[in-house]
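Working notes for the structure below.
Apart from one protein chain that is not included, each protein chain of the complex appears where it belongs.
Naming follows writing order (A and B), and every chain is counted from residue 1.
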Amino acid sequence: MLAPQVEIMLVAALAGAACALPGVFLFLRRMSLVGDAISHAILFGIVAAFLIVRDLRSPWLMIGAAGTGVLTAVAVDALRRTGRVKEDAALGLVFPALFSLGVVGIARGVGNIHLDLDAVLLGELAFAPFDRLTWGGWDLGPRGAWVMGGLLLLNLVLILAFYKEFMLSAFDPDLATIFGFQPAVLHNVLMGMTALTVVAAFDVVGVVLVVAMLVVPAATAALLTDRLAPMLGLSVLLGLLMALGGYGLAYALDLSIAGSMATVGGILFALAFLGAPAHGLIAQARQAARQRERLAQQMLVIHLLSHEGTEAEREENCIRTLPAHLRWDPAFAERVIVRAERAGWVVREGDLLRVTEAGRQAAQEILGANGGAPSHPPS
Amino acid sequence: MATFLSARHEPPAPGDGPVIKVTDLTVMYGDRPVLWDVDWEVPAGVLMAVVGPNGAGKTTMLRTILGLVRPVAGSITVFGRPPAEARRWIAYVPQRTAVDWDFPATVLDVVLMGRYSHLGWVRRPGAQDRERALEALAQVGMVHLAHRQIGQLSVGQQQRVFVARALAQDAWLYLMDEPFAGVDATTEQALIEVLRGLKAAGRTVIVVHHDLQTVPLYFDWVTLLNVRCVAWGPVTTVFTADYLRQTYGERAGILSG
Partner (left out) sequence: MGFVFLMDPTFRLVATGSALIGAVGGVLGTFALLRRQSLLGDAMSHAALPGIVLAFLLTGSRDLPLLLVGASLSAWLGALLVVLITHRSRIRPDAALGLVLSVFFGIGMALLTVAQRRPTAAQAGLERFLFGQAALMLPQDVEWIARTAALIFLLIFLFWKEFKVLAFDPAFAAAMGLPVMALDILLTTLTVLAIALGLQAVGVVLTSAVLVAPAAAARQWTNRLERMVVLAGGFGALAGVLGTLLSTWIGRLPTGPVIALCASGIALFSLLFAPRRGLAWTVKSPGGKRRAGPSG
């Protein structure tokens, strides 16, 4: 028997990790909002299934809700295919309608269903330790931990087993079809996986945090790595961080637990957005500055070459008039010329700049890399 | 904003200068150069094709002339002015695929958009504008479809609508991005007649074109572009096997000399 706080953290961390896995594939297939739609629509499934089985603990509730989730994805796709509305509108039509039906059902207190609207949005994480799984008189711990842990395991097994199939159909569905991997089947497996995970997590953390747990870790991981396997790993790690950090924040400041977790997710994303090693804003700015200098040197050499031996050479390739012709600030031009000299690309001849053999080679490589290119070395 | 407000009726200042003058122009998308150190001039009254392989910077060239793309180096003037100030004399025909043809509008609605540039803010198109739009539709043989929803048009008809919209602008310089892409032979003939009519009226027309076969048939000037400007001038002198090879690969221009 663990302390309640530890149990809450355990359930949240398992939920975060379990959602992070399908989240990565939704992200790669540009379907993050389908995850959003499913998370909302399942509310209708839960209410409808409850009306039939009348038991909040029945596994049918979960299956019914997950079925609604998959149906939502199918309905959105079918609606888009009719051509009457575009994809964004199809999403925007289907899930608010189903979610509204669910909310109305709950607000009218359909069959004394024990959910209030706050719980729909935020879940009841704080009550997770009170809902226990017992077997033969033994207390096995909070039910939420078992459910989320089971789903995490299921997701892991599915992804490990079909890793290359998932990767290929996310990257290139046509090629996957040619290889006989049936992306349609994989797509439905992904949707089913998402729906089941979302339904289970919904019960624990509520609709909005489910969306955050699906989207935020995957998007953050995508900024940190370029490869799928590390992305999956990082995403799980970020899901854990989001859950534990969020709980810490909520505990320290006495805030809504689910709200704090989404907030911490936002902070993690913001940190990656600014500081990610290759894709962050700071790295981008640094790279752009380096690029500008290198580009300027290349432009200088190509400009010199294109006027070499022409009548305008005296005018165009003269150190004093160059800044005006290239529209450069004189100080910047001076810096570029010095750099280019140091690189051995150009030499000064009085006022005139001349391209060296090395500069010629460099220019040829640049133009070669940019399309309109000589495929043979200059004669 | 200033351009949109200013009266558009006066023609560009007459002069002997070229309609477009480009010097040492370089345009980048991120770290990829799209136009490299281009020098280029377009004299008034030509019907010019711009040809080159995919990714040669043809569309970018049009967008630069319109002042929609900012060059990293070099200068460009249109009618002797910076591009943004010359827009009132330019009509632009974007690629047909750039818009949603399921948009709730009729053929006439779209052509009337060409008149907006003459109206300034707030004013609605009037009877005169409708007349001019219908005239433009007549020029491309589409009057009978004026009230058809644009989603019900064929590819060729959609392209005619776009050209009619440009005609309704009463411009001095026409920039057209692949107007013949995917259209039927009848439309192609109808459009080329329209272009010839514009040339006869002293207008300058620049067309991004993909069919090398028809260049000498349709155009009197041509520009060969592949990131760099390989050559430009009258079709008879510039449209040679040698320059084409330089444009589409195999041998380079400036470096082999």
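Note that contacts are C-beta pairs under 8 Å (C-beta built on N, C-alpha and C of every residue); 3 or more make two chains touch, one makes a residue touch a chain.
The model shown is predicted, which means the values in this text are computed figures rather than measured ones.
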Partners of the unshown chain among those that are drawn: A, B
Contact partner of the left-out chain, one of A:50, A:181, A:247 or A:269: A:269
Touch criterion as defined above, residue of A:209, A:236 or A:322 at the omitted chain: A:209
Option touching the unshown chain, where A:223, A:237, A:295 or A:322 are the choices: A:223
Hidden partner chain, residues of chain A it touches: 27, 30-33, 35-36, 79, 82, 84-86, 88-89, 91-93, 96-97, 99-101, 103-104, 107-109, 117, 121-122, 208-209, 211-212, 214-216, 218-219, 222-223, 249-250, 253-256, 258-263, 265-266, 269, 273, 279, 281, 284
Positions on chain B where the hidden chain makes contact: 1, 3-4, 66, 68, 84, 87-88, 90, 92, 94, 98-100, 103-106, 109-110, 113, 116-117, 119, 121-122, 124-125, 149, 151, 165, 169, 175
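Quick note on the criterion: only the chains that are shown with their structure count from here on.
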Interchain centroid distance [CA atoms averaged], chain A/chain B, Å: 39
Of all residues in chain B, those that touch chain A in their complex: 23-24, 26, 28, 31-33, 36-37, 39, 53, 55-56, 72-75, 102, 226-228, 230, 247, 249-257
In the complex, chain A residues that touch chain B: 83, 291, 295, 299, 302-303, 305-306, 309, 325-328, 360, 363-364, 367, 370-376, 378-379
